[in-house]
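One protein chain omitted, others in place.
Coming up: chain A.
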Amino acid sequence: MTTTTGTAAVTPSVGTAHTRVEGREKVTGAARYAGEIPFADLAHGWLVVSTIARGRIRAVESAPVEAMPGVLTVLHHGNAPQVDGEYVGLLGKPDPTVTLFQTDRVPFAGWPVALVVAETPEQAREAAEALVVRYDEEPHDVAFSAAHPGARKPEDPSAETEKGDLAAELAAAATVVDAEYTTPEEHHAMMEPHAATARWDGGRLEVVDSNQGSMWVADELAKMFSLDLGSVRVLSEHVGGGFGSKGLRPHQVAAVMATTVLHRPVRVVLTRRQMFSITGYRSPTVQRVRLGADAEGRLSAFGHEALSLTSTVHQFIERSADYGRAMYDADAHHTVNRVVALDVPTPTFVRAPGEAPGSFALESALDELAEKCGLDPIALRARNEPEAGPVSGLPYSTRRVIDCFEEGARRFGWADRDPRPGLRREGRWLLGTGTAAATFPSNAMPSTAAVTAEADGTFTVRITAADIGTGARTALTQIAADALEVEPSRIHMRIADSDFGQAMIAGGSMGTRSWAWAVTSAAKELREQLALGGAIPEQGITARSNTAEAIGALAQKERHSFGAQFAEVAVDTATGEVRVRRMLGIFAAGRIVNPLTARSQLRGGMVWGLSMALHEEAIRDRAFGSHVGPDLAGYHVAAHADVPPIEVGWVDDPDPDDPVGIKGIGEVGIVGAAAAIANAVWHATGVRHRHLPIRPDRVLLAGTAPGGDVDA
């Protein structure tokens, strides 16, 4: 038959709600995740992690463990295969946490020291727990604070931006806010743990994994094990959440090492407690914000200094101070991200890295400024809308943040709000409302895709995309359908296989935009080939794309998604309980491909913002240098009962330079949500809570004292 595209009767799919194309498989359990795909002759690895926070391994007493039932091998620094830790991957040199067992040094508690492989997971676990590792312990330092003498500005020139004389403008300002805000260590806590199965198959290494980029992981493994990229294949069909944590992690490397030694498939699944130390987390932050404004609330001075921590073996910086670089302007404008290296695990990207904690500090400070200036918080923001990037001077592609506030204010009923705090009571609850802005960068990265017109009239799209629960597979199906002008049911969307070639990872809110560009481009090419006419051969007709050139030619602009967050809270100051009663988020975030999954994704970000505001906090014991209660009983994320009705909407905001108009919605939903809640708690009680989470003990001790600020 002849494959047709461009059927006039086909209504566009992009912009209409579409349930997940794999939804039925997921809800019926037919969709298999990395840790549950069966393999013949499968062996199971169990990681052993350090119990000390700093020192050297003196001995790994593996002999008794090797004699235990089912145990196949014990890998550690004394016998593990050597790997390359000096290569440069997508994000630079690898974190030594993943180049397993290459040294006797222990740089933090929870550092991988051995892998026990056995016939069953139970045998591996029992043997791993029985393995005696002896250490020479050294004193450690895990005490993060603003006053830490090791705090420094990193060499990266982008760590700091500065224009004007901040001290002079602050001194001359009619109104000044100078406050310190802190956020705690936060974890991804995605549902599906990290899991990988590795095997050698016909001279090729195959890894079935749960990750945010199969080509990314394949490339890192190839480089680390000195293999040709073509001899490594990584698959990751379904992923139960990533949030920045699912790149190359110790489980994949452990599985590859073990399968190489044992010549049989090996699976390594991390425990929840291991995930707390070896899969990254969001650094705690201490942030000082200084704002100066004239009598009308126009910013003349803007200062944001942020401190985060990193490990002693690898540098990751939580760039909280970046938030204001594209958001607010002032004659004197200073932002700096400092870091201190401690004997702790390496932090990493967590949903809206930088913007999530940065927006809490800055959007809280703006609320304080509005109060001091006697201005409505939305009016204050409207008065400070920049014409161009405050640091870059570049024009915005689009910037509809005030439209978001106006639409949000209308829907939320903001106009009726009495700005005075501590006035509204309903039984034991004090009520308040708050708002905050949101922003996150919008970028695209080069990707390749292939689109095949099949002889049966369907189309197969191949791209190394990742659907980490976002709905990317469905969005790309809709995009391909529209690009080919066919019904979505005629599209077979195949993703998450490194054999499909280079493509962007699911990260930085860039996945769907980058992949959509490549898919659209290949589809266009295919349509041109099909327009020549003729029958489709049995193997189909395939067109390929590579967006590197088109993306490289994009004009330099300030490209961002924006939003406005609203929250209403109830606070019982006698018990310290805070309940969020409703939230509303309005976003200007490019063209929305699938309103159904987009709403879920934005709402999910807002839920996390609520969780960040009220609950999430990993506790590290200073004496031991390790966590207390690192599991989902000890680390509280918002439960269903904490989550109120959340309304999500958007204003029309297609990116003019993107072929589909996409900006990216992965992260902007969490940004500003915690600040909106903290601002609402102030409105309810009259107390500014500058330290997250806003725990009952903090609320209880602060009471309703005006200007109260509890440090404990």
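Following the convention adopted for this analysis, contacts are C-beta pairs under 8 Å (C-beta built on N, C-alpha and C of every residue); 3 or more make two chains touch, one makes a residue touch a chain; residues count from 1.
Everything below uses one rule, namely that contacts and distances are computed from a predicted model.
*Asks:* When one chain of this assembly is omitted, its UniProt record names it as which of these: "Phosphate-specific transport system accessory protein PhoU", "Oxidoreductase, molybdopterin-binding subunit", "Cytochrome C556" or "SPW_0924 family protein"?
*Replies:* UniProt lists the chain that is not shown as "Oxidoreductase, molybdopterin-binding subunit".
*Asks:* Given the contact definition stated above, which residue among A:E66, A:E122 or A:D456 touches the chain not shown here?
*Replies:* Considering the complete complex, A:E122 is the one touching the chain left out.
*Asks:* Could you please point out the chain A residues that touch the chain left off the display?
*Replies:* For chain A, the residues touching the absent chain are 51, 122, 125-126, 129, 273, 428, 574-577, 579, 614-615, 619, 621-624, 626-629, 633-634, 636, 638-642, 695-697, 700-701, 712.
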